[in-house]
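First, the structure itself, so that you have it in front of you.
Of the protein chains in this complex, one is absent; all others appear in place.
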Amino acid sequence: MTPLLELLEFAVTRLRTPVVRGLSFTLEPGEVLTLVGRNGAGKSSLLEGIAGLHATSGELRCGGRPLAGAAIPERLRAGVVLCAEGRSLFPEMSLRENLLLGGYLAPRDAALRRAEELLARFPLLAERSAQKAGSLSGGEQQLLAVCRALMSGPRVLLLDEPTGGLAPLYRGAIAALVREVVAEGERSVILVDDNLDFALDLADRVLALAGGREVFRLTRSDRPSADLILRELLAAERRATPQDEGRTNREEA
Amino acid sequence: MWYHSRNENTSHGWEARSARRPGDAGGQPALSQALWHFAELLVLTLARGSLYALIAIGFALVFGAGRVLNLFHGGFFLAGAYLAFFLSKLGVPLHGAPGRALLTLLAAAAVGVIGYAYFWAVVRRYAGRPIQMMVIGVVCNLLAAQLFRATYGTQAAYVEPIVAGTLRIGAARVLWQEALVLIAALVLFPSLWWLLRHTRRGAAIRAVAQDIKGARLVGIRPESVLGTTVAVSALLAGMAGALAAPVRVVVPELWTFALLKSFTIVIVGGIGSLGGALATAYALGAVEIFGGALFGEAEAEFIAVLLALVALAARPRGVAGEWA
Partner (left out) sequence: MSGLEELPRDRRWHQRLTGPPWQLRPGVSRRGRRLLLPLLLAAVLAAAELAAPDSFLTDLLGTACIAGIMVLSWTVFCGPTREISFGHAFFIGSAGYLAGFLQARSSWNPWSALLAGVGCGLLLGAFVALFTARHRGLYFSMVTMALQLTLYRALFLRSDLLGGEEGIVGVRSLAATRTGIYATVAAALVAACIVVDAFLCSRTGLLLGATGENEQLARSLGVRVALLRLRGLTLAGALAGLGGGLYVLTQGQANAELASEEISIRTLLLGTIGGLWSVPGALLSVFALQGVQAALFRLTRQDALAYTGLLLGLVLLLPRGLLPLRPRWPRQRSCPRPTTLGPDHDAPGLMLSDLGVRFGGVKALDGVSLEVVRGESIGLIGPNGAGKTTLLSVIAGVRRAEIGEVRWGGRALGAMDEAQRARLGIRKTHQQVVYFPQLTLDEHLAVAQACWQGGEFEVDAAALQRLAACDGAAGEAAPLERLPPSRARLAEIAMALAAPPELLLLDEPFAALDREEVEAVCEAIQALQRRGVTMVIVEHRLRELFRLVERVVVMDHGRIISRQPAAQVLDDPVVREAYGLREREGNAG
């Protein structure tokens, strides 16, 4: 089976600074990959780099199709879609219009059909389809953002902080949606979320970043837990920082 | 005669040729005469407001779509007026009202093309540098004015109205050409609204104005959207210029008039707010027409800028605030 997404020596540059360096991994169809790391480790930048928002170097392929340097519409057609942190909805437009814009590149009737399907799937959203996106609750907005990303028919869905500030009810809905996306074994998801329990629960594999580089990987068989991840990250940091004598080791005393 | 040559009392060389024409209703009772006079002023207000709105709405649209303050907007208006003049002088075999209406449309379309060219040559490259963009816009205006001066000279150009004469409704009389501005606005604004609401491109324009990152992520290219809006805004301003040319004095300094009015309207109305711009345009029309009838033209202009200052003092971010 060919991998769905391939990264080779992939690097992302923002504001003249490399924020992701020398990253190589592949993503198989039907897989959820969770990225972990501290604030500023480069998780969001990696997703945005794959989606085409920043300058990148190295190779990037989706289903064998080279995407490095491609414009965003080309990436969308190849099936790479980012649901960005902070949602980036269009606040003055109705929920329905937001959804339809998710299918901006698709033919009009296909987009309409897909929007109907999604609205039927989420009665919660269907009820408010005429309401302005800006007036929805945080959870509804997030659900809408994920649905908007689904409108373009993604093969690789990049989810950045999908549960930021959400009530458990919506967290469950989004988890179910992610499972549904990968269920048929054709599409895959890369997930970044502050809520480690949520993110690890869905993960087939875990990739940890620190300072823009990969520090370790785990698979489901490692039974990743929040505890394990934090411990490993701390250990990785220790390897990176040479020990100062005495005064630095308070927390280990 | 409706028109007279350039009035030296205004810097814009801009004087409505139809400014003050109280209703000709000699034999009627005073009350009815006052009512007809009021109705006439109301129609004039709507016509003047429509003209201002035509000029200003594109200015607001471009700002919304690209956070670009396009000061060359005054040049678009000027180009519309002069192209209407040149086309009518070229001796194109188009006569009668429909022919002249077609020429007006042609002039507006040509200005739309100029707008797109301006986007391609300048806006695209300098959109990220607001101060430079402003300075370039001003210089381009000056250059356009000099070009027209070089091709035609300083004296005022006269353009034949599409429909000559006055429209009489009861005792109220309005120049047909002014009524046509109103009619054009009645056609153009609803269609613009419809286009923004119901077409793919319109949705893209609004999306870019509301969240540019979100717009990029769904596959919209903000640059091409900006190109469209600059062209549309040029088209509208050109249309305004071509429609206004027969009732106004066409001189190269006309760009300052258009620019100052649209700048005032858009900033007072709240940058990027289409509704705010529309409302402010008609309010400005009302102040000028009614103020003009009550106190005189110069006084009305003075009152209008004074009111703009008061509005800005009370609402430092514009009457309608930010749109997107």
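Residue numbering begins at 1 within each chain, and the chains themselves are lettered A and B in the order written.
Quick note on the criterion: a residue touches a chain if its C-beta (ideal position, glycine included) is under 8 Å from a C-beta of that chain, and two chains touch if they have at least 3 such contacts.
Just so it is clear, the model here is predicted, and its values are computed rather than measured.
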Residue among B:113, B:169, B:294 or B:309 that touches the chain left out of view: B:309
Selected from A:95, A:196 or A:218 as touching the chain missing from the view: A:196
Which residue of B:177, B:210 or B:264 touches the chain not shown here: B:264
Where the missing chain touches chain A, by residue: 15-17, 19, 38-40, 165, 194, 196-197, 211, 226-227, 230-231, 234-235, 237-238, 240-241, 247-253
Residues from chain B at the interface with the omitted partner, ascending: 8-9, 11, 69, 122, 126, 128-132, 134-136, 138-140, 142-143, 146-147, 149-150, 256, 260, 263-264, 267-268, 271, 298-299, 301-302, 305-306, 308-309, 312-313, 316-318
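Basically, only the chains that are shown with their structure count from here on.
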Interchain centroid distance [CA atoms averaged], chain A/chain B, Å: 47
Chain A - residues contacting chain B, complex: 51, 53, 71-73, 76, 81-82, 84, 87-93, 97, 100-102, 104-105, 108, 148-149, 152
Chain B to chain A touching residues, read off their complex: 200, 203-204, 206-207, 210-211, 213-221, 323-324
